[in-house]
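Shown here: the complex without one of its protein chains, the others still in place.
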Amino acid sequence: MDMSELIDPFARLIEDVCTPAAIRAIEQGDETASLWNAFVESGFLDALVAEDAGGAGLSLSDAAPLIALLGRHAVPLPVADTMIARALLAAAGITAPEGPIAIATGTGAVPFAGVASHILSGAPEAPVLTEAVAEATGVHHDTDAYVAGVDGKALRPIAAVVRALLISGAAGRVMEMTVAYANERVQFGKPIGKQQAVQQQLSLLAEQAVAARIAGAIGARAGLQPALADAAIAKHGASLAAGQVAAIAHAVHGAIGISEEYDLQLLTRRLHGWRLADGSESYWAGILGELRLGDAAKSSAQFICGA
Amino acid sequence: MDMSELIDPFARLIEDVCTPAAIRAIEQGDETASLWNAFVESGFLDALVAEDAGGAGLSLSDAAPLIALLGRHAVPLPVADTMIARALLAAAGITAPEGPIAIATGTGAVPFAGVASHILSGAPEAPVLTEAVAEATGVHHDTDAYVAGVDGKALRPIAAVVRALLISGAAGRVMEMTVAYANERVQFGKPIGKQQAVQQQLSLLAEQAVAARIAGAIGARAGLQPALADAAIAKHGASLAAGQVAAIAHAVHGAIGISEEYDLQLLTRRLHGWRLADGSESYWAGILGELRLGDAAKSSAQFICGA
Amino acid sequence: MFETLTLSTLPAEDEAIRPALRALIQEAIADLPVHRRARSWQGFDAAFSRKLGQAGYLGLSLPKEYGGMGRGPFTRFVVVEELLSAGAPVAGHWIADRQSGPLILRYGTEEQRRFYLPRISRGEALFCIGMSEPGSGSDLASVRSRAEQQADGGWLLNGQKIWTTNAMHSDYMIALVRTSGTSDDRQQGLSQLIVDLKAPGITIRPIVDLTGDAHFAEVFFEDVRLAPDALIGAEGQGWKQVVAELAFERSGPERIYSSVVLMDAWVRHLDAVGRKDSATLRLVGSLMAQQAVLREMSLAVTARLVAGESPVVEASLMKDLGTSFEQAVPQLIGDDLAANPDEPVDPELYRTLLYVTHIAPSFSLRGGTREILRGIIARGLGLR
Partner (left out) sequence: MFETLTLSTLPAEDEAIRPALRALIQEAIADLPVHRRARSWQGFDAAFSRKLGQAGYLGLSLPKEYGGMGRGPFTRFVVVEELLSAGAPVAGHWIADRQSGPLILRYGTEEQRRFYLPRISRGEALFCIGMSEPGSGSDLASVRSRAEQQADGGWLLNGQKIWTTNAMHSDYMIALVRTSGTSDDRQQGLSQLIVDLKAPGITIRPIVDLTGDAHFAEVFFEDVRLAPDALIGAEGQGWKQVVAELAFERSGPERIYSSVVLMDAWVRHLDAVGRKDSATLRLVGSLMAQQAVLREMSLAVTARLVAGESPVVEASLMKDLGTSFEQAVPQLIGDDLAANPDEPVDPELYRTLLYVTHIAPSFSLRGGTREILRGIIARGLGLR
């Protein structure tokens, strides 16, 4: 299948319905139904559901660019999480509800739980669905929320991969916005992008954005039940990139970047949230370190190629 | 006392006897006696010995600039260690030998043990002196060496402070050499020091060099038995700086910096060795973290001011 | 280089003011949740600022004849350290106390001093600083707001400022504007004017930031008439005055404590859950060690001020290192907390973490971007 047949319409859909204004409205507590319905009607929510269960039967690698697009546009609803949830539920023979599903994997704030109708916990092969009872985090314009009384620890690897893919999409967009800004913004008589110090920073940003994308792809390569090592590499790399990408982008943008009316913050706040969700870089480093030391006789190259 | 009365003659002494050629000779295994005798005859070895025990009775804070000078010129003998050792031995009523004394605080390579006649271990209030039986590290031109069968763990804080002061001296010199090189070296038609990217790197180098000096001074402020927190702050800061200073200096110098005949490496190899000796940055961070969490009700500002 | 930056000790009489000051602060912040205290020098509480003024903690470096306390930078260091490390709301007096007061003392006429300084010391005259304009950023010499001197010696001001901190709470702005020449003249022809923000023709529009706060504002001037004595210092010397002011701005201990409320809340959390593994201990210790060094560096810079020097390069060096640290703190604490995803975290701590994480980019905007500061350091190193 030519993936552009899937990606292009999905990109157009998101650009149509998920404008910065629509994001701001939902972040301010406006209704989510109309945006959600657009995704429901698109049919993409069942992209990962097996064909014999009525879905499109895409692999996670196939769907990775779609998830990255959701990150790229800071879509403020758990579209990717719902895609994962619906695939797991279908595989387990559980009928999925129509509303947005968030995935809860720990005690911290759950991405998009504040705008979800249901929560997925349990394990990939034994998913548990509950109605969303979420408590706001109090963080400004946050759609994440706390969920009590569920255990989704076994879903952490797949959730981490989703977060890595979302980060990679957002990081790519932040890179483009920041390069464009550096070329436009004139200071001391020339675009700031002509300053060598700014160029060096933007190179670092680009390196991290590309690293995040590769990391996300590593996470996606084994499907809905990723190898623990792949999930670890993915989320570690993406989380590491998220912090640096956000920091450099804001440093280059200066004051305008932290004003609410400028769109950069719609993406960087997500980068930070996703960086922390489902285990930060150090969490996954610890997991991978344990795997590595459990196999200490191997060379690092063998460990990595076999991972 | 006007400290320059002490510092200036000490600086002149070192510049006279400890030329780069003299350092290279000792690193290649030549005799150390003539260089050592110059320090013996100078009287500075007893600078920290109490006045009633025949010394100059300097505080460690007073002597800190002297120790930094030893680092600044990469003196390849344990002059500072011997100053500390002689003060501790005198306080304990033990007659010090005339030769160079190294301080062994762990299982790793002991700074200057390869060119020492004696090893100090034990504790500040109960120092133990043994003849130096050292095994070479095999590292190229290393004067550090392994020492077996002694326990000097209790001397680690004061040894760490010595190392921090040596680092601060070497870092300051590396900063000056690197700035001078950047101003001299012409590339693409202008001194590389005019490149904004190089300027930004040199600013970071300067920040770290100054931070190392302040860190060293914190370590020295309480004398020969430093508060554990002070030793931790000192060695953490200096070790952190050592790695960055060496890396930036070499990056700016390019290929010439890693050639044996250029003097930069005489200092940066020391920076790395001292960074690792007597506990690295993470070792001391762990010590300080334990102290901080043992006092968690205090604010950080109170903890630091009281440290 | 930089040998003059050495370990300094605060005089005993300055250390002595801590207990009473601390009591005053504790009273003021007792009911403030952690995420509010984390706002610290963006926290606005006019009543608290006046209380500090009444208790003699403002105008510390101003002479007594102008209502000040006649003490020096060391005293101010102690006060700032106590205020910021506790997360007290200081925005109500901050700029007036730190920058405008010293500026008026240095460049103002006797009348200006007698009029403004006592009120600043009482916490009753709130100032903001009008520097940036749309499109100017760090390039301050490109300002286009313009004040034309009138026949009566007064000024007619037109133009716009942006990113003005606390304009909506302030009584006065000290504005850098063009009074002669054109913007091609760059630093030439700029002057500083004291603008009464209640004057007709002034519109203030708050700028909401990504945390939902509004500390910045746009300020529009439309035919604003100012009296002749609005000029502070000499006509055409505004650039030189601003550079001196910025150097002062970069010298204080405020470059260490922006993330300290978060750090303390995190330490209490670690204590509460009893987490003491090696990674945790090292991170705690590393942050404490860095903060301790920065604090001594800041004190060393203050000592140069006490000695009557203008430690521009040293202050820039400390500030660049300090803001790097302050910006790293929320990233590292976030990583730490999210490295323990099965550990319960107090929502107030998480909220504080995210607030500091989101606002942290502003730390390196205050008083010059990183590139500008490093340029100053490079010049100090003899590289330009």
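Letters are used for the chains, namely A, B and C, taken in the order the chains are written, and counting of residues starts over at 1 for each.
Definition applied: a residue touches a chain if its C-beta (ideal position, glycine included) is under 8 Å from a C-beta of that chain, and two chains touch if they have at least 3 such contacts.
Because the structure is predicted, anything quoted here is derived from the model rather than measured.
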item	value
Partner chains on view for the chain not depicted	A, B, C
Option from A:H236, A:H250 or A:R269 whose C-beta touches the chain left out	A:H236
Full-complex contact with the absent chain, from A:Q28, A:T95 or A:S300	A:S300
Options B:D46, B:D81, B:E207 or B:D278, residue touching the unrepresented chain	B:D278
Residues of chain A (touch criterion as defined above) contacting the omitted chain	61, 172, 175-176, 179, 182-183, 193-194, 196, 198-200, 202-204, 206-207, 209-211, 213-215, 217-218, 221, 232-233, 236-237, 240, 281-282, 284-293, 296-297, 299-305, 307
Where the unshown chain meets chain B, residue by residue	105-109, 135, 137-142, 146, 153, 156, 185-188, 195, 197-198, 239, 243, 247, 250-251, 254-255, 257-261, 265, 268-269, 272-273, 275-283, 286
Positions on chain C contacted by the hidden chain, ascending	277-280, 282, 339
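In this section, only the chains that are shown with their structure count from here on.
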item	value
Chain centre separation in whole Å, for chain B relative to chain A (CA means)	48
Per-residue multi-chain contacts in chain C, two or more chains	371, 374
Chain A, residues touching no fewer than two other chains	195, 197
